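A single protein chain has been omitted from the complex, and every remaining protein chain is retained in its original position.
Lettered A, B and C in written order, each chain numbered from 1.
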Amino acid sequence: MRFAFTQDQLDFAEAVSDLLAKECDPAAVRVAWENDTGRVPGLWSRLVEMGVVGLLAPEGVGGLGMGEIDLVRIVYEAGRAALPEPLSTIAGVVVPAVRDHANTADAERFLSDVCAGTSTIALGLAANPLVVGAAGAAMFVLEADDGLHLVDPDVVEITPEQSVDGSRRVSRVNWNPSSATLMCGPSGAAEALDRAATFTAAELCGLADTMLTLTTGYVAERKQFGVPIGSFQAIKHHCANAMLAVEFAKPLVWRAAYSLTQRDPDASLHASMAKAAASDAADVVGRIAMQCHGGIGYTVEYDLHLYLKRAWSLISQDGSAASHRRRVADRVLG
Amino acid sequence: MRFAFTQDQLDFAEAVSDLLAKECDPAAVRVAWENDTGRVPGLWSRLVEMGVVGLLAPEGVGGLGMGEIDLVRIVYEAGRAALPEPLSTIAGVVVPAVRDHANTADAERFLSDVCAGTSTIALGLAANPLVVGAAGAAMFVLEADDGLHLVDPDVVEITPEQSVDGSRRVSRVNWNPSSATLMCGPSGAAEALDRAATFTAAELCGLADTMLTLTTGYVAERKQFGVPIGSFQAIKHHCANAMLAVEFAKPLVWRAAYSLTQRDPDASLHASMAKAAASDAADVVGRIAMQCHGGIGYTVEYDLHLYLKRAWSLISQDGSAASHRRRVADRVLG
Amino acid sequence: MDLTWSADEDAFRAECRAWLAEHAPNPPLPSGDTAEGFALHMEWERKLYADRWAVVSWPTEHGGRGASLWEWLIFEEEYYRAGAPQRVTQNGIFLLAPSIYEFGTQAQQDYYLPRMAAGEDLWCQGWSEPNAGSDLAGLTSKAVRDDEAGGWRLHGQKTWTTRGAFCTHLFGLFRTDPDSTRHHGLTYLLVPLDIDGVTVRGFGRLDGDEGFAEVFFDGAFVPDGDGDPAAGGVLGEVNGGWGVAMATTSSERGLTLRSPGRFTAATARLVQLYRERGGSVDDPGVRDAVAQAWIDAEAYALYTLSDVTGIVEGRSPGARSSLNKIFWSELDVRLHEAALRLLGGESELVEWGPDGQRVENPWLKGYQFSLSGPIYAGTNEIQRNIVAERVLGLPRK
Partner (left out) sequence: MDLTWSADEDAFRAECRAWLAEHAPNPPLPSGDTAEGFALHMEWERKLYADRWAVVSWPTEHGGRGASLWEWLIFEEEYYRAGAPQRVTQNGIFLLAPSIYEFGTQAQQDYYLPRMAAGEDLWCQGWSEPNAGSDLAGLTSKAVRDDEAGGWRLHGQKTWTTRGAFCTHLFGLFRTDPDSTRHHGLTYLLVPLDIDGVTVRGFGRLDGDEGFAEVFFDGAFVPDGDGDPAAGGVLGEVNGGWGVAMATTSSERGLTLRSPGRFTAATARLVQLYRERGGSVDDPGVRDAVAQAWIDAEAYALYTLSDVTGIVEGRSPGARSSLNKIFWSELDVRLHEAALRLLGGESELVEWGPDGQRVENPWLKGYQFSLSGPIYAGTNEIQRNIVAERVLGLPRK
């Protein structure tokens, strides 16, 4: 029994964190809000070089052949930086879905490209009305009633929409499922949702941590009535409540990733618990962060909103807290 | 438009409040916890004399012929004192049910007795698994699927149970409905539940107010760290939250009583809103009162528990907050 | 207790409703906190004024109808029910005007109030400063005496000035006694924004609008105010600004701005949204949340009726108005949260609605706006302190 990351996992995550501290600071995220792609120029290839993107892909196609538990701490770091790249979707969901379910030729071709960073694949799960990064995707993994399909962009009609998070380029997609594109059945789709929920939960924990860090930093500095506002008990308790929410969400998220790695029969239940807790934590922390910042948090010149709006988007992505609690209830309560 | 009690109503309530301050102080309530009846010796006849018990009964049988809006502020005072008498049940529910639905002879006979204080009638609504004051009741008003029945004690099997509130003498009752005892149909029963919910809500507001008063008094006196604990912002905010809950429940309760008086078509909806808000308020205030009192609140030597345990009992009596919000949802949301 | 309206009040409501049905913009105007939106809103404000709906509770000589508080409530209820535009003139009408009525000279009243009602002068508030937010008494912007010119030279900076970039005038507090601290030695000044030495810089708000401004003062001159009001001047007494501001602030915190119609109308729309989407969203608790929001809005409306009854009968709510502010602001957040749950994965969309009827997503926009409620006009932390100390009598220290 050991419930902690290995030193290797922590080192890998720290290396990614160091990269993001340099290449994905708030100024870089602001660039992604304004540019054509919603992404940070050059950053994806750095992540590809580090092996992060192909972490779950077999070594034979240029991946690292590692597991979800190795990736989850890295995705958490991506959340902390509000990384505006489709990391959790591609590395966490698309790669294992193609790896496990595409035919050998497709798998080899698409995974090689993804691991080499030469193309991306967009993901459309039934739980989400919107697809992120549809424009420019080389392929789509799309869910229909009969399972996951691997779909060519030529036959996907894309209608762009605008998200509150300027770096999220979301679209509605329209397409016609056919047996020719079917990659796997509903169980494969359910597994994809479990992975999506788990990695989105990890991102949300990272976002929550950064919002809390911004908040504790601000309230320790900001003075009113002659003292730092962080010395007021109401502010202290807000911050403690924020920490409580996120610190008790994280173990559920790490466990969900572990269960995916282990192909635990309860992996789906664990993913739902993780997403429910992380969505709630990010919501609570975001509310508290806004309140403790006062007016400054309500401006776009201050950085808080970059993390807050990402969190708002991800809170309902891949299933809301309520929907995942319903799944837990169905499983546990019958 | 005028949303306030009349001076007459306030004067009447104040007179009752004065009586209860003398005759129903915590020491008197403690007597009721320990004695055979769960009631304060002699107090019922004082309330009868004041006309409170027969307030809704016609003048012809010794009542005052007044309305629910006249009674509700008095029941609130009963709540403030944790009055261990079946006031809201008899004066608020049984009297109007018998008045409106019993045959003339029964109505005259039973109401005269009740108004004279010579007998009580116990109430068993389908919403409640327990009946208060069954032992010694001269008659029962009991709900079955087909409506309200006026039932003789001889044919009611009574199984006493023990409530957390020592002055509540609750029982399960077993009886067989027959057409001979039927007093009114389901709509009369529904009206009885609306009245019960409204007056219980008023009691809960009174209980909540007393718990808040005890709390603000205690925290202003109790010193820790060299200052009154009421000077700590966390305690201040607890108390403010308690007040918020009860102050925004009260208008709903007063309005529910008004609507009953007016026979407003929305009276049932209003009763549900009142009970939902008052149950939640009493719950919140009780929790806060316990927390702010610390250890002293956890003893039976201190008075808080007298009010707290009554509140716990009434929170689910005549429908929980959740069940009444469900009724509101069914009505408003379709 | 009497929860019925008189025949006159019913007639007044019918008149409001008919006028709004005919004139309220449909589709709704875009946000008034952008330059383009603001211009459209000003058209609407002029239309309101022309038909004497701009300031119903003011005397007729200032452009109003002399409406009672009850009629004002009715007007507000109908206004929100009609989905009519947010009032971009509200800071002047609801925050400044009560202080002008209470503290202004006759000349100030006669000059400012009709122009305000007509939308000729547009007022923003200058309370907050970079280091004086919740701690309003910590402000440092100063007005230095210029005896020769008979007035004051302003220096310093105000911020979080809503719609400051579009307004023509600012009202605010400035330190006139250089030796004073806290709430002493402050003066309430009325300042045209087009005079020399004033610079206004708009900046972006959370919801994407540019509705905030910083206002910099670098020696701008304001006369004493006993001459032509057009040049601005002092409202009330020199060094007596705190009292004037508190009157305004309590007006803001209290009843006036947060008419219950805003929340009953919002929950009515929430109920509609639930009927459209509640059956398809995977959220077993959202039905309860919508019912709760609906109950809360009713509670707030009734609480307000009770407050208005008290005011009409001479009982001021006093510090209890802090309860009011906490309740409406947190209700507003909860009701928008319920709406976002109903929107589910579409809640993040900036534009939303059926094809061909896309509008700025009112629930996302409203949610973002609602988050400012527990902060502005005295944070809810401070309001809870006020309830505890001034209403419940807990010790300050």
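Going forward, contacts are C-beta pairs under 8 Å (C-beta built on N, C-alpha and C of every residue); 3 or more make two chains touch, one makes a residue touch a chain.
The structure presented is a predicted model; accordingly, all values stated were derived computationally and were not measured.
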{"item": "Which displayed chains the hidden chain touches across the whole complex", "value": "A, B, C"}
{"item": "Full-complex contact with the absent chain, from A:Phe12, A:Tyr258, A:Tyr298 or A:Trp312", "value": "A:Tyr258"}
{"item": "Touch criterion as defined above, residue of B:Arg80, B:Arg255 or B:His305 at the omitted chain", "value": "B:His305"}
{"item": "Footprint left on subunit C by the chain that the document does not show", "value": "284-285, 287-288"}
{"item": "Missing-chain contacts mapped onto subunit B", "value": "127-130, 161-165, 168, 170, 223-226, 229, 232, 234-235, 287, 290-291, 294-295, 297-301, 305, 308-309, 312-313, 316-317, 319-320, 322-323, 326, 329"}
{"item": "Contacts of subunit A with the absent chain, listed as residue ranges", "value": "1-6, 69, 212, 216, 219-220, 227-228, 230-231, 233, 235-237, 239-241, 243-244, 247-249, 251-252, 254-255, 258, 262, 273, 276-277, 322, 325-326, 328-329, 332-334"}
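The definition used in the following text is that only the chains that are shown with their structure count from here on.
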{"item": "Core chain by centroid distance, with centroids computed from Cα atoms only", "value": "C"}
{"item": "Whole-Å gap between the CA centroids of subunit A and subunit C", "value": "39"}
{"item": "Inter-centroid spacing, subunit B versus subunit A (mean Cα positions, whole Å)", "value": "52"}
{"item": "Subunit C residues counted as touching two or more neighbouring chains", "value": "381, 384"}
{"item": "Per-residue overlap in subunit A, given as positions that touch at least 2 other chains", "value": "232, 234"}
